[in-house]
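Each remark here refers to the structure printed beneath this line.
One chain of protein is taken out of this complex; the other chains stay put.
Showing subunit A:
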Amino acid sequence: MNDTPVEKMSFEQAMAELEQVVQKLENGQVALEESIQLYERGDALRKRCEAKLQAAEEKVAAITTDAAGNPTGTKAFDAQ
């Protein structure tokens, strides 16, 4: 497992580990006694991915466009 705390992971890091977790659970490569911890890890990773996605969606929604549909900037932040 990745040493980065879940709450500090990038979307890509969380998603990559989540895919591993799901694959392990589906392949039955996990001990019965550890299955529940692994599921809980998966759940934390899923929540991290969702939070990152939602933050990205809010940024996209904040992009303002001109009459022709061209982006003119954002309300909350400016693209670097």
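Definition applied: a contact is a pair of C-beta atoms (placed from the backbone, for glycine too) under 8 Å apart; a residue touches a chain by one contact, two chains touch by 3 or more; residues count from 1.
One rule holds for everything that comes next: contacts and distances are computed from a predicted model.
Engineer: Given that one chain of this complex has been left out, which of "Sarcosine oxidase subunit delta", "ABC transporter permease", "Acetoin utilization deacetylase AcuC" or "Acyl-CoA dehydrogenase" is its protein name according to UniProt?
Structural biologist: The missing chain's protein name, per its UniProt entry, is "Acetoin utilization deacetylase AcuC".
Engineer: Of the listed residues A:Ser35, A:Gln54 or A:Thr72, which contacts the missing chain in the full complex?
Structural biologist: A:Ser35
Engineer: Of the residues in subunit A, which ones touch the absent chain?
Structural biologist: Listed in rising order, the touching residues are 22, 25-36, 39, 42-43.
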